[in-house]
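Heads up, one of the protein chains got dropped from this complex, but the rest are sitting where they should.
Chains here go by letter, A, B and C, matching the order in which they are written, and residues are numbered from 1 within each.
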C-alpha cells in the first residue's frame, strides 16, 4: 500500500508516468516470452476463441491458428460478463484445456485473470496474463498480477484516456514487472450503430512516442464485426502495431460468446497470408 | 461460477435484468441500515472526507457533519488512485479511525472496498460497502461483496450505461443481497474544462422507473468543484434523489485528495439548512 | 469578414471570450422582449409544439399554454430534419400561423431560423430568433441573425463544449447584439438507450459563473421523453435556470415531430402549478 517512488527515476516533464515513458528506454522495449519476442520489429499474432468452450472447440481452433501462423493462443477461462445470467467461463477446466492445447501445438497461452484471488491459479497455467478492459483500473489486481513475474497484456479500458492507460502500466512497472504489452481494443464513443466499439488506431503512433512498451491491436473487440476484422487488422499493421489479438473459432456461428466478431479458421488463414505479404512489404515480418 | 437463474422470476421484456427491475417491487425498495432507512421518502445525507487522513481530521469532520445533520460518515481507507505514486490510503488504520468516529458520533460508516481480497476486512468495519466507479464491472468483487450481506453502495462507472449499471446491481441481487444503493457520480463526456465529470441527473428519474432500488447522487465527484456542489445537491433533491454523498473536510485546502471538490464543514452546515427547507417544501425530509 | 476586436474590452485571463464573460457584467444581464424580462430573477416559460403543423393545432395549443401561464410560444416553421424525407416544416405559412397565434393570445413568438438566407423572413415574424443545436457553429448565420437586432436564443450544440458555446455567443455579441439567451438542450454521450440526449444541468451553475447571459433549459430535447420532462424541469429550476423551453401539443400522440418528448396541454398545466410552487419557495417566480 505504500507509495512507491524510485528516487533514481527522473520525472518526465508534464507526464505523471515515468517508468513507462519512452525516455526510459528510447529504443523501445522488447519482451520475450518463450520463443516469441514482441517489440523487435515483427508483428506477433495471437488468435483463438473468445471463450474456451470445450476440448474439441479449443483443440481444433488451436491447431488451425497454429497452422496458419499464429504464435500465441488466446481463450478465456474466466469471462467477465455484463450479465450474471450469461456464461461465465469454464474456470479451472478451461485453464486445463488451454494447457493441453499448448502441449499439443506449441502455442503460448494468453488468458484473462479477472480478480486478484484468481491470479495465482491463472498464472500457473498462462504464459501471458491478460488484464481485461473493464479491469484496467483494478489497481490491486494489477499489483498482484505484476508480482507473478508473468508478462501482462494490459487492455485499454474502453473509456480510458491514454494517460490513464499508461498510469495503469506504471502500476505494473512500479511493482517490478517490466513485461507489459499494451492492447488497444476499441473505445466507447457516441456511435455504436455500425461497430460495437471504435478501434482507435491513432493510439498506436501516439504510444510509439509516449512509451517504450510494445503495442498490440485487437480488431475483434475493436469493431465487434467479423467482416471488418481483416481490414482493420491490415490498417493496424500499417499503423505500426507490434502484434494483433484476433478472435477465431473453428465454427463461429456456434460460438457461445462474441460470435459476431469471431472469424473462422479459414478466414484467419486467408488473413494471415494477406498480412504476411503486407508485413514483408513493410519490412515487419508477421509471425 | 454457475449461471444463476431463479426460474420463478419472470423475465422483463427487452430488459436483461430481472431482480433489479421495477416490476419486481413496484412500490420501490426500502433499505434499512442501523437507524437509517433509504427509499422511504426522505433524503439521507452521507458526508465526510474523500480519504481518511488522520485521527484529528476524521474526528473533527465527523463531529461537524453529524452536528449539521448527516446520518452516514464517508471516508476512504483504501483509495483507488490513477497514479501509483499518489497517496493510496491508510488501509486498516483508516478503518480503525472510521470505527472510532462511528463510536463517538453514532454515524454509520460507508467506505470503499477495492479488491475481493479486502472484502472481509472492510466489511468487518463498514456499515455500508462502497463499490467505486472504476470497479462497477469487477464482477468477482461484486459477488464477494454481496456475500457479506452488508448493504452496498454501487457507484456508476463513469462511462457505464444505465443498462450496464443495473446489470452490475443484478450481480449483487442474484447473489442473494437485496440491499443495493445506486449512486450516480458523474459520467465522462467530451467536455471536462469546467467540470471534472458531468453529473447525470437524468439518471435519477430514469432509474425511478427502471428499478426499485434507491438512488443516491454524488455532486462532489459529479462536478469536481466545491462551488457547484450546493447547486447540484439541490437539483438532485428536486430530481428525486433518495440520498446524497458529499465530500466534506474540516479544512478543504489541506485535503490530501480531491481538495477541489471538497466543501468545508461550515459550508456543509449551510447547505444542510438549505436542503432541509427544500425537502420540507417537497415533502421529502432531509436527514 | 474582418477580425472584430473592440480594443476597450479587457481580455479575460485564460478565456477567449470577452463580451460574454461574467466580468463584463458582474450583476448579470437582463434581457427584455416585449413585456417579458429574462435574467431578472424569475423563470420565464416558453412552450408550444415542436413544429407548426396547422392552424387548429397551433391555436389550440397556444391558447392552452397561455392559460397555464407560459409567456412565449415556441413552434418551428423551418425544421432542420436529419432525413430529407421527413417533414421539413410549413415555412412561411408556419410563420403566418405563429403571428396569428401571437395576435390572439398575446404570447411572444420564438422560432428557429436555419439558414442565413431566411433570417430576414423569420425575423419579420419572430420576437426571438432561435439558433438550433446543429447550427450553433454556423458563424455566418450567427452574424446575420445578430444584425437583425432581435434577441437570440442560442441552443447549445449537442456536442459543443461550454467554451465553444460561449464563443458562438461571442460572435453575436461582437456583431453588436447583446440580447443572447443560452439554451442547454442536452448533450450527446455514450448512452442513449433511455434518453435521447443527456440534459446537462451542470452547465447552469457553470454558466452563472462564466457569463452574464441568461440560461434557459430545454428538458424536452434534453431527455427526449415526455415522462421525464416534469422532473427535469423542476431540477432545472432548482439548478438556477432563468427560463424553460418545453414542447407541448394539444394532442401529443398526433404530433408530426418529436411526439415522444411532447407533453399534453393538460400535463403542462399541472407542471406549471408545480413549478409555480417551487418558484415561490425558491423566491424565483415562474411566469
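In this text, a residue touches a chain if its C-beta (ideal position, glycine included) is under 8 Å from a C-beta of that chain, and two chains touch if they have at least 3 such contacts.
Please read these numbers as outputs of a predicted model, since none were measured by experiment.
For the chain left out of this panel, the touching residue among C:30, C:60, C:88 or C:148 is C:88. Across the entire complex, the residue among C:38, C:125 or C:158 in touch with the chain not shown is C:158. When the whole complex is considered, the residue among C:115, C:147 or C:227 that touches the unshown chain is C:115. Within the complete assembly, A:239 is the residue of A:59, A:99 or A:239 that touches the hidden chain. The missing chain, though absent from the display, is touched by one residue of C:44, C:167, C:180 or C:275; that residue is C:167.
By the touch criterion stated above, the residues of subunit A touching the omitted chain are 159, 161-163, 187, 189-191, 193-195, 198-202, 204-206, 209-210, 222-223, 227-228, 231-232, 234-240, 277-278, 281.
Residues 1-5, 16-17, 78, 80-89, 91, 114-118, 134-135, 137-141, 144, 157-159, 164, 167, 170-171, 174-175, 188 are the ones on subunit C that touch the missing chain. Subunit B meets the missing chain through residues 159, 188-190.
Just so it is clear, only the chains that are shown with their structure count from here on.
If you average the CA atoms of subunit A and of subunit C, the two centres end up 48 Å from each other. Mean C-alpha positions place subunit B and subunit C at a centre distance of 35 Å. Among all residues of subunit A, those that touch two or more other chains are 159, 188.
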